[in-house]
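Every protein chain except one is present and positioned as in the full complex.
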């Protein structure tokens, strides 16, 4: 009953982590996940407060208030720079 | 002391002629040349009266009132269809 | 490929423009116009000399995001086939990074759709560039001008 959370680019390097699992019962929205992750320690707190992060659920870009459910794949990443 | 006049595409085929020389002393403008050529015979008369022709002097597109002088290369052709 | 086929490819290897355009036009004698955009690695960025580029992406989301952008272009313009190729991994100066190709019966539609796809790819498709510069490795910052450019299509 978890939500898979993945990180990319600068964010992944800053956290030195590419993926975590979050218990689905503890979060309702993307914003909740961000708050929960920021509480992990001071470093994560800093990273999550300083960056203008984008988020996606199951490969679709979504806003912070979007709800999440068990089995979802949530992603956080900095603004994209392809092309 | 002549002006070289060249024809392209449909016009060349309709006239069955690709180039004529016109005495520079007999014409002042592009329009004059057109009138002179149309007087050649009934067929040329028809061809020049029926077509929306474009004209150029020395490879630059010009209007009918543009003056011509000896040594000029004048061209008449139908609207272009390249690309 | 049928006349409205879409090709989306995320790949490490290079691509050949003529091959890609031939594929777009193969058995497609209906569409006389093909517009392509190709992006290449530049040697300078924001005043720094760049010696190479590393491209990361979010596999799965990239393809879905590009498919959505292409579908929007198909709704807005009368276009035929579309091909989007984006390279990932290590790239050198001058290397081709991205290809967008669009066919149409009308060149205006091909131009507009190709530009639209590039503009949205820039702000929605999950790719990230890390430049190798004289001052070391550096993740690129997103450009505000790219957001503005994409928003212009809503006017």
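For reference, chains read A, B and C in written order, and residue numbers begin at 1 within each chain.
Please note the rule applied: contacts are C-beta pairs under 8 Å (C-beta built on N, C-alpha and C of every residue); 3 or more make two chains touch, one makes a residue touch a chain.
Please read all numbers here as calculations on a predicted model, not as lab measurements.
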| item | value |
| --- | --- |
| For the chain not depicted, the shown chains it touches | B, C |
| Given C:3, C:43, C:59 or C:78, the one touching the chain that is not displayed | C:43 |
| Contacting the left-out chain in the complete assembly, out of C:4, C:78 or C:108 | C:108 |
| Where the unshown chain meets subunit C, residue by residue | 16-19, 21, 25, 29-44, 93-94, 105, 107-108, 110-111, 114-115, 118, 149 |
| Those residues of subunit B which, in the complete complex, touch the missing chain | 6, 8-10, 13, 56, 59-61, 75, 77-83 |
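Please note the rule applied: only the chains that are shown with their structure count from here on.
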| item | value |
| --- | --- |
| Approximate Å spacing (C-alpha centroids) for the pair subunit A, subunit C | 26 |
| Inter-centroid spacing, subunit C versus subunit B (mean Cα positions, whole Å) | 48 |
| Distance between chain centroids, defined by C-alpha means - subunit A, subunit B (Å) | 73 |
| In subunit B, residues with contacts to at least two other chains | none |
